[in-house]
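Right, one structure below, let's go through it.
One protein chain omitted, others in place.
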Amino acid sequence: MGRVPLPRRFRLFTALIASALLALLVTGTASAIQPGGITDEARKMNDLFWIVTIAGLVVFVLVAAALVYALFRYRRTNDELPPQFHGGGAIEMAMVGVPVLIVIGLFTISMITLVEIDDPAEDDALTIEVTGFQFSWQFAYDLSDLGTNTDPNAEGTIAVIGTPANDPVLYMPVDEPVEFKLISNDVIHSFYVRDFLYKLDLIPGRENKFTVTARELGDFQAQCAELCGTDHALMRFVVRVVERDEFDAWVADEAARQLGEGARVSTSGTQGD
Amino acid sequence: MATVAVPQLSGYRRPAVLEWITTVDHKRLGILYLYFTLFFFAVGGILALLVRTQLAVADNSFVGNDAYNQIFTMHASAMLFLFIIPVWAGFGNYLVPLQIGAADMAFPRINALSFWMLPPAGILMFAGFIVDGGAADGGWTAYSPLAQQTGVGMDMWIIAVIVLGMSSTIGAANFLVTMFRMRAPGMTMFRMPIFCWTMLVTALLQLLATPVLAAALVMLFIDRNYGGQFFDPNGGGNVVLWQNVFWFYSHPAVYIMILPGMGIVSEILPVFSRKPLFGYKAFVFATIGIGGLGFSVWAHHMFTTGSVLLPFFGFMTFMIGVPTGVKIFNWLGTLWGGSISFPTPMLFALGFVSMFLIGGINGTYSAAVPVDFALHDTYFVVAHIHYVLFGGSVFAVFGGLYYWFPKIWGRKLDDRLGKLQFVLMFVGFNVAFFPMHMLGLDGMPRRIAVYAESTGWEALNMLSTGGAFLIAVSMIPFLIAVVMAFMRPKDQPNDPWEGNTLEWATTSPPPDYNFDSLPPVRSERPLFDARHNGEGH
Partner (left out) sequence: MAAHTPAGHQGMTNSMLGFILFLASEVMFFGGLFAAYFIARADAPAWPPESLLTPEQIADGVKLELEVVLPAISTGILVLSSVTMQWAVWQIQKGNQGGMLWGLFISLALGLIFLVAQLYDYTQLHFRADDTIFGTTFYTLTGFHGAHVAGGALFIAVVTVRALGGQFTAENHEAVEAASMYWHFVDVVWIALFTVLYIIG
């Protein structure tokens, strides 16, 4: 090559640094993009995400550095045959042992997180019944199941129904557990809120549930994540997390508007039924 | 064919076309497989470019939502069912008999049948574009009940996939018998070339998993056409049943799509490192391990259905990481201490190792169940599958083509053009698919035809589209290299690379009967032994 070869140790070091820099670049971009999540559950899942990411990056840096180092260090320079090494017991045991340890560690941590976030709501928590249909959403609230401030004698339900052209808004109060009940009567949809770091499918013939406690106010874009037909991409909605007062005021307004006119909204049908 | 039977007189050659159509020679069938699959690689690639063009900018109306669903469905169907799965049958057909020192496959006529089931199936699947309602548009996963709403193109897709499945099932039985029964004297199972081992495990997976897919497709067909209730909850059916049965096949299918690629890489790395494969037996057992575990992880595609045993499938999915990790060690250990040169096949093999490393690491995100809740069905998963199947399998396909081109066609592909292709493809691939990780983290679901500008996904999508077109450009030097090669005479010696395995012991290309004589087989590297008089063992 005509260049002065670098000392071997230095080359290994360079390979490590280069891989680490690449990994840092990736991590930096990921952290700029990956939302931290707005719910208690999402924050726990986010922690797990970073544990997996760090473990993955360590593996990547070590393997990539070893690979790059080997490619420079062991370039063919002459026709001499290198030692014909087939591998041996101890190294092969390590080949199995190291991945087993990494994998069991990651599995254990992810199961701990899974148990932590799987925390069913109390019966008196607000329940929002989400119905997915081709191609939008209905969010129904039973007036006797509104969580805090519920009037147990209230009757009727209010619902928000969207269209592909008009994204529905899902109102939910901050700082209290909210249970989502997911149903579909046509095809499979998936309720995916990026900032929940969570999605759960709406499956005909099944009723799926999950509970989250939101900790941040604001509007959050969300959409269907399971291919459901022509306008799947337009099956968007907005999650609006508001203070409890504001939520109550919104419910009161909607109840007056929807039920005052005598138009009781069904909770179980879908549009077009 | 309205031709009269041509009398087979000695010295008389039938027209070349007829020779090819009626051939039962494993080498010719292998070449037919390669032509067929590379054609559909091009078709699938064009569909991919349409997808990327549509997604390049926000709120795009380049293709409509309906057409988009058909295009990405057929992109995946072409790439998986008509390219990757049969391309290994192509390499396997050409190479397995040569590598084990046999004159042909065990059942040459059944071999021809396996191949000739492909073209009608491919045509049937793509004829969907010209029927009412268009081609299949429910994704290659064809989730029910959505798959029951679409037009007759879906039925054509179902029949095509069943036929392709039959082809790969009988092909698998053929490979298994060939490898079990027709190895050269001295070639024990543990002296069999590593590519053959990966084909063996692949064939086992195909034999046992593909019929389950056929059962699922039959059920879907009955539901669609005869009022069946398999997937209809109103009649007592179960929507998730489809996913269970489909993934019971389709997860092993992912290994069907990658294991022979690993085999090719494990043939190339030792040759150009001038060392044996590090940990041959460990590699074999890891391959078997991946195959076995492949049958117990299907539900990791279904973590968000709320209907699967999360800890079990999470654990089994992580466990897949162990044999996968072993293979990475195998490859590193092979390079370590070697004498490494970098012709084009080696570059593609190294591209495979590095991209597959990323595809392995980003796969663990989906094994960690709570992380999968966020990433499932987003572009992160699209990135993962392409790092495995493009960064992995496709790089291996090109590595294999450059490596065995001299053997198959007697000519060498130009090395400079090959390196140019590699660089363009490697850069294009990473530019196209790395941003998809970010898009997935940012919440972009897969299979959406449009996204709003307010999502902020446009810049990364544009970048990704640029990468996709760079991949397309990288095919130009390849095509030039192929044309240039065919303009030259067949000038390749038996063993242009100093290979290890028996295919290099015969002429390039080999005669009809493959071998005049075989060297003795005393290790997994008979040709190396012959060159070096067995030293090193």
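Chains: A and B, in written order; residue numbering restarts at 1 for each.
Here is the rule we use: a residue touches a chain if its C-beta (ideal position, glycine included) is under 8 Å from a C-beta of that chain, and two chains touch if they have at least 3 such contacts.
No experiment lies behind these values; they were computed from the predicted model shown.
Although one chain is omitted from the display, it touches the following shown chains in the full assembly: B. Only one of B:T37, B:N174, B:S296 or B:N330 touches the chain withheld from this view, namely B:N174. When you scan B:A78, B:L95, B:V163 or B:V212 for touch with the missing chain, the hit is B:V212.
Listed by residue number, the positions of chain B touching the unshown chain are 101-104, 106-107, 110, 169-170, 172-174, 176-177, 180-185, 207-216, 218-219, 222-223, 226-230, 232, 234-238, 241, 244-245, 248.
Going forward, only the chains that are shown with their structure count from here on.
Centroids of chain A and chain B (each the mean of its C-alpha atoms) stand 30 Å apart. Interface of chain B with chain A (complex): residues 65-66, 69, 138-139, 143, 145-146, 149, 233-234, 237-240, 273-276, 278-280, 282, 304-307, 310-311, 314-315, 318-319, 321-322, 324-326, 328-330, 332-333, 335-341, 350, 353-354, 357-358, 361-362, 364-365, 367-371, 373-374, 376-378, 437-438, 441-443, 445-452, 454-455, 532, 535-537.
By the touch criterion stated above, chain A contacts chain B in their complex at residues 29-30, 33-35, 42, 44-45, 48-49, 52, 55-56, 59-60, 63-64, 66-67, 70-71, 74-78, 80-87, 91-92, 94-96, 98-100, 102-104, 106-107, 109-111, 113-114, 117, 186-188, 190, 192, 194-195, 197-201, 203-206, 208-209, 221, 223-234, 236.
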